[in-house]
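In this view, the complex is presented without one of its protein chains, the others remaining in place.
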Amino acid sequence: EFFLERKFIQKKTKERALYSHKGNYGHVMVIAGSEGMTGASTIATKAAVKSGAGLTTLISCEDALQAVRNFVPEAMWKKNDDSQGIETLMGKVNSIAIGPGLGKSNETLNNVKRVLKNTDGTIVIDADAINVLEGKTNLLKEAKGNVIITPHPGEMARLTGMEIKKIQSDRIEIAKEFAREYGVIVVLKGYNTIITNGEVSYINPTGNGAMANGGMGDCLTGIIASLCAQGYSPMDASCIGVYAHGECGDKVSEHKFVVTATDIIDNISKTIKELT
Amino acid sequence: EFFLERKFIQKKTKERALYSHKGNYGHVMVIAGSEGMTGASTIATKAAVKSGAGLTTLISCEDALQAVRNFVPEAMWKKNDDSQGIETLMGKVNSIAIGPGLGKSNETLNNVKRVLKNTDGTIVIDADAINVLEGKTNLLKEAKGNVIITPHPGEMARLTGMEIKKIQSDRIEIAKEFAREYGVIVVLKGYNTIITNGEVSYINPTGNGAMANGGMGDCLTGIIASLCAQGYSPMDASCIGVYAHGECGDKVSEHKFVVTATDIIDNISKTIKELT
Amino acid sequence: EFFLERKFIQKKTKERALYSHKGNYGHVMVIAGSEGMTGASTIATKAAVKSGAGLTTLISCEDALQAVRNFVPEAMWKKNDDSQGIETLMGKVNSIAIGPGLGKSNETLNNVKRVLKNTDGTIVIDADAINVLEGKTNLLKEAKGNVIITPHPGEMARLTGMEIKKIQSDRIEIAKEFAREYGVIVVLKGYNTIITNGEVSYINPTGNGAMANGGMGDCLTGIIASLCAQGYSPMDASCIGVYAHGECGDKVSEHKFVVTATDIIDNISKTIKELT
Partner (left out) sequence: EFFLERKFIQKKTKERALYSHKGNYGHVMVIAGSEGMTGASTIATKAAVKSGAGLTTLISCEDALQAVRNFVPEAMWKKNDDSQGIETLMGKVNSIAIGPGLGKSNETLNNVKRVLKNTDGTIVIDADAINVLEGKTNLLKEAKGNVIITPHPGEMARLTGMEIKKIQSDRIEIAKEFAREYGVIVVLKGYNTIITNGEVSYINPTGNGAMANGGMGDCLTGIIASLCAQGYSPMDASCIGVYAHGECGDKVSEHKFVVTATDIIDNISKTIKELT
């Protein structure tokens, strides 16, 4: 394992070419949000936009869409009952972030299946989209595209059937093992987040306790999916995303007691710039 | 009685631990807002989020929820007619702020009763949730959890059946007496706000007339409930909340004629940081 | 006539007393906004809040109320079809701003009549509330409260039945004459805005062409009504409001090509502070 070093991240993070157009930076689909948890979806969407995706489309319930129209005018949107339209779009986008605020339901499980089957873009699976895979992790092996999962320790426990304590005591090995078995990248969140594809593993040094509050993970999911759409490899996108997300939080926390998701959204573009 | 000194507050206010996660900072429920007074609920909710709660959920009417989805994407929400879901959540949260913009109605009284009965977290009772207790103050004695009430002098008058003049002429003793009798913490607002549990009493030196406008109290309620959820004792949360709210207003008022609730919300995280 | 001098305005504009509470700064009612012109109402409302009113309530159509809940959480609101509730509130507020975005209709005329009859607070009549008085200016004489009208030259022409050119060529005398005849204060807008009660007249030196765009007048209306509610005399409120509104625009225009209403709203509290 390696500690992610700033220089390593800086080498991977590229300034945009002068001659480029929005088609060069891909299209992110965000599938997120449900009654009572709409913010998870608007946060993930805005994080994707502010991290540089060429286009971003949110799939969600009407309450969330109403909010996203105000909160991120740059994003496009589609109602979650437009199955046909969503599947068609799934075939075209470069990455899909699925999970934040979706709720643990059959519908969520079906959405995860649909994504695994219909896209060859990179899939970032988070939150309730992880929870519904409890006991069904083999579904991950059927993915057409690359998969990144971003559990916090509690979600990793549910996914593996282990206890949280066990996860915490052997974080790196468990993450590596899972990554190897299912052919996915695991971003195991928490202090010193692990990023591993089962072969190479990184430990993230950025981030702090002021970031510990609802919405922070949704934000990271949007950032990683955005970087994937822009052409970074799933592993590079995960490393840059995790590092930048934490560094952004470190800077804001210098003068704020708590760093919330909107603080990250307001500053992530500046932080990534400083890493180029 | 003691004047709250900056050093005393600084000693109580802790930086967050590096290794912490959102579960360490608790869950605040805000029960607030009704037709015509939705802003009270969105302000209290955002104040709770920006003061550092791990999770925050607003219970309110549809008009308020629509606004909160735009104004605080970090917050979760639940419609006020979902009785079952609300009671279940009440049993899990760490603190409940009730009152801002609720209106003086039977429904509000019933909500207060429900909260007193169903949570063992700390309860912050403000505004109309105080007003409906007129003549029914004995209900406070049945609370399962700790109770903080945050009346301004007019609300204190209604609650005690005294005239405002009487309250104003003997603020400290009346607040102490009420706190002792009902086993609650009283935060009697106004210039030199009193915080007392009947035994120890503090007088707050911060705050100013530029803060005298609608929404300012809703803001304080959110801040105190947020600090309670984070693990501060009800007395410490009240002292830190009142002091920080006033200091934040003092700083903004250096360059603004009027300090409104959104000014506090935008700056409270910075102010609390300076107190750690 | 006198040019409004900065020192004169500074003498009139008072810091808020340390011991004051929101009841000391009055309650403004804003009656504004209709289909297609909702922004006029949300701008006037936020301008009132940010200029220091103790409480502010917007009366408008549902589309405008939906926006105000997001844009100014500090404000309260009431739907424009709640006649009974509105009339009751009219009897309690300290000032009423009526007109921005109301549309030229019978309903607007009826609203103007209702305000003139039901409040003894100060009434600020602007925009379409001026336009519907064409040929009915005698209604102004029946006002229970003090009246301020804030026409631009086109509105003044409609009100008096004169041509705009005539108004422009003799602005001060026409404004004074109208003020004297109807017992109102006239704020005749445009470059070098006139403020007159028929006896004393002031010419405002602040403001500039970057401010020439829709919503700017709605903003001024909210500011003047707010100052009235805070206890400034109608004449002082008009002078301070016009001067501060222009000075705020002058400052913003130093680094912006165009100054819009939201620029004023974001900066008016700072500008008024500098005048205390």
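Think of it as A, B and C in the order they're written, each chain with its own count starting at 1.
In the analysis below, a contact is a pair of C-beta atoms (placed from the backbone, for glycine too) under 8 Å apart; a residue touches a chain by one contact, two chains touch by 3 or more.
A quick note: this is a predicted structure, and the numbers were derived from the prediction, not measured.
One chain is not depicted; across the entire complex it touches A, C. Residue in contact with the omitted chain (choice from C:25, C:71 or C:202): C:71. The residue from C:75, C:98, C:194 or C:216 that touches the chain not shown here is C:216. Contact with the omitted chain, checked across C:39, C:54, C:73 or C:145, is made by C:39. Although one chain is hidden here, its contacts on chain A can still be listed: residues 15-22, 24-25, 49-57, 65-66, 69-70, 72-78, 269-270, 272-273, 276.
For chain C, the residues touching the chain absent from view are 36-39, 42-43, 63-64, 66-67, 70-71, 152-153, 190-191, 208-210, 212-216, 253, 255-258, 260-262.
We take it that only the chains that are shown with their structure count from here on.
Path length between chain B and chain C in the touching-chain graph (shortest route): 1.
Centrality by Cα centroid goes to chain B.
Fitting chain A to chain B on C-alpha positions gives a rotation angle of 90 degrees, to the nearest 5. The centroid of the Cα atoms in chain A and the matching centroid in chain B are 35 Å apart. Our note on geometry: chain A versus chain C, Cα centroid distance of 49 Å, whole angstroms. Chain B has residues 66, 70 in contact with two or more other chains.
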